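One chain of protein is taken out of this complex; the other chains stay put.
Lettered A, B and C in written order, each chain numbered from 1.
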C-alpha cells in the first residue's frame, strides 16, 4: 500500500480533526501517503484533493469540525457516480479508502468496497446511533456542550422558579437527551424510544410546585418532539408556562473533549492498520473498551439500543 | 445605620451573587446588618427575608443567578403595596435599601425612596440598556456566553459551508448582538437601532458565495426580529437556506466573568458607602471606568446609545 | 435495610458530588435513609454526620469536590478506631456503608466489612490507578482540565517557538500524562511505567528544530519526575531552555464532565442496589462498559496497567 484516500462525510462532529491527524501520522509511519478529498464523496467525484502533509495536520487536534469539509452527496447513490469515484481513487494511486462519518456515509463506502478498493469506516456522529461502537466520534463533546448549556440555564431557572424546555439533537436517537438528562438531573426527558405522557409529566411538575420546588428542566430529543410543541402542550394541559432553548448546531461544535481526542486517535490509527492488514467493507469501533471491527452489513442491520437500565436511572434520578 | 435591606429584582444576571457578597462584606465591616429579602419586591411585601451571614455569602462568588431569587412583582406599582414594603423595612429596622436590578426594578425603588428609607440601585441586566453605567452586571458574562456559542457554531459552519442565524437576547437593545457580531466576525448583525435591509444582506451573502466563502453567521437581536423569521425571509428573497439557534436563557447563566465579579464587588461596596453617606434615589454605575452616582430620574429620562462608531466597526469587520 | 452510611475519603475528585446524589436518590426510592459522615473516616470516628435530604443533594450535580468533605485519617488503621467506627454505625442504625474513594480508603472499608456491617466501595480518584474499573470518578474531568490547560499553553508555544514542560498528577500512575499526551499531541511524555531517556528526547527536539518546528510540549507525570528537574536536565544535556507549568490541584477541580456525571450516577445507584442484595467487601466499577463487582482483595492484589498499545500510540502521534 502506497497511498490511501481519506474523507469526512455527513454531519461534521468534533473528533474528526484528531482522527484525520491520527490517520495521517499512522500512515506516514508506514510509508503511506494520504490523499485527502474535500467535501466528502462530492470531492471524491470532483477529484478535489490534497496530499496531507505534517503541516496540514499540525494544530488541528483541538479544533472542532473537519478541515476536510463535509457535505451530503445525493448523487453518490447512483452507480455512475460510484464508478467515477473508483476511477479517481485509481487515478490517484489509492488502493484503500477511509471514510469518517455516519450510517449514510457508510452506505457510500460499502458501494465502492470490494471493487478494487479496500474501504474502512470510522464512526463519526454526535447522535451515537451507529451500531458497532459504544461511542462515535463527537458524542462525548456534544454531551459536554449540552450539559454546559443546561447548567447555565439552571442558574437562571433556580433564580426565577420557572420551567425550561431544552431541545437537543440526536435525529432518531434519544441518547443525547437521555444521558444529558441523567447528567444534569433533569426533571423530565422526552425521547423517541419511550412513549411519553405529558399528563404525567405535568402532574409531576405540579407535585413539585406543591413541594415548593418550582424550577424544572425538561429535555426533549428532536426525534421525539420539539421544545416549542412541548411548551405549548404543557401550557394547554396544565397551565404551566415555560422558556425555550433550541441548542441547535452549537452541540456539534467546540474543541473535542479528551475522550473524543483519544478515541479519534485510536480509531484513526486502527483504521490504517486494518487497511494494511487487508480488511475491507467494515468499520472500526470501540466495543467494551476495545477496538473492534464490524462489517458494514452488521452496522446496517442492527439497531443500537439505549438499554432499559439507563432509562430507569434517568427516571429515578430526575424525581 | 444599623440595618439595610437588600433585594435582587427583574431578570437575574451573572454578577448578582458577587454583588450580594460585596454588599454583605462592606456592611459587616461597618457594623451594619443586611436584611436580604427573597424574590425581589415580592419578598419585601411578604416580609420573607434572612439576615445575611458570612456563611450565606461564602462560595457564591463563582455562581450564576442570585441566591436571593428574583421575580417580577406586578403589585408593586400600587401605592398600597409600596406602603406595605416601607412598613416591613421599618419593622425590620432598615433605614436603607439596596436594589440590584434593571430599569423596572428601579421604578419600584424610586417609589419608596425618600419616604423614610434611603434607596440605592445597582444596575444588573444582561441587556446593557440602563443609562448611567457603561456596563451593567452580567453583560460581560452574557457576551462571553454568546461568543462561545457562536464559536462552536462556526466550527460546523466552516465544515459545512452553510448560513447560520443566531438569535440573542437584549430586549429593546442591540448591544449584545452588535458587540458579539464584532467579537465573532459575523457577516451580518440585525439590531433594532438600525433599519435593516435583508435584500442587501442577501446580496452580500451571494457575493460571498461567488468568492467561494460559503459559511455565514448572522446575529439577530430579539428586539429586531427572530432568527426563524429572518431565516424564512432569506429563503424567500434569495433562496438561501439557513440553520437556526435560539440561545435563550443560557445567555444569562454561567459563572460570572472576571469583569463581572470585579464590577460587582466595586458596585456592591460603593452602594453601601453611598447609603451611609446619606445618598438616596440614585444608582451607582461605572462611567468612564469610575464609580459614579446618577439619580433615578436621570436613569429613566435618558436613552443609552450604541454609538455610531461601533455600528460602523461591525459593518467594516463583517465584510 | 433502613439506613446506610456514606462517606467520601482520600483525595477529592470531580464526580463525588453526583455520586452522593445518586446514592441518596436510589436509597430514597427504596425507603432507605442515608447517614452521611463528614471528612471521611474521621467523621465516622467522631460521629459527625447529617441525614441526607433532597435539599442537601439539590444543585450539587455540577459541583466539583465533595459536599461531605474528605480527609486522610491515619488513626483508622488501628483496631480500636475501627471498633469505634462500627459502634457509631450501629448507634445510627446503619447496617451498610458506602465508601467513595481510592485504594487507601478501601483498606479502611475492608477493615470494617464483615463485622456486622456490609460495605461497598465506589472508585473515586483522578489518578485512574484503581484495579477493577476502567475509569474512576474524576479521571475524565481531570483529563479535560489538563488538555484545556495544555491547549492554552500551545497557543503561546506556537507564537513563541519554545519548549514547555507541564507536570501532571497521577501519583504512581502515568495514565493522566500518557492520555493527555495523546490528546494534545505532545512531543514527549515522561511516565513512571516507561524508562525515559532524556538524551533521546533532546535529540528528537533538536531534530525538530532543524526541521523548523520549534515549539514543543513535554508532559511529565509526577510519578516519574518533576517539570523543574526535567527542565534543568534538558538545559544541561542539550542547551534547550524551557518554560514550566505545575498544574497542581486545578486538575482535580471543576464541574464534573458529562462522562463523570453519568458514571457517578450509575455507580452510586449500583452501590445501593448491591448493598440491598447482600453484597459486601467489594467495589462497584465500570469494566468494559458494564457495572461489575470486584472484591477488595482483587482490587488490592492486582495492578492496573496502561497497555503497550497506548504507549506506542503516544510515541507514534507525538513524532
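Rule of thumb we're sticking to: a contact is a pair of C-beta atoms (placed from the backbone, for glycine too) under 8 Å apart; a residue touches a chain by one contact, two chains touch by 3 or more.
Not measured: the values here are computed from a predicted model.
The absent chain, not drawn in this view, touches the displayed chains B, C throughout the complex.
Residue-wise, the contact with the chain that is not shown comes from C:161, picked out of C:80, C:161, C:207 or C:305. From the set C:254, C:268 or C:285, the residue in touch with the chain omitted from the display is C:254, counting the whole complex. Across the entire complex, the residue among C:29, C:69, C:198 or C:287 in touch with the chain not shown is C:69.
Of the residues in chain B, those that touch the hidden partner chain are 18, 21-22, 25-26, 29, 59, 61-62, 134, 140, 143-144, 146-147, 151, 154, 158, 179-180, 182-185, 255, 257-259, 261-262, 265-266, 269, 288-290, 313, 316-317, 319.
Residues of chain C in contact with the chain left out of this view: 8, 11-12, 14, 16, 39, 63-66, 69-71, 145, 149, 151-161, 164, 243-254.
Note that only the chains that are shown with their structure count from here on.
One simple way to say how far apart two chains are is to compare their mean CA positions; for chain B and chain C this gives 39 Å. Distance between chain A and chain B, defined via averaged C-alpha coordinates, is recorded as 35 Å. Here the CA centre of chain A is 28 Å from the CA centre of chain C. In chain B, no position touches at least two other chains.
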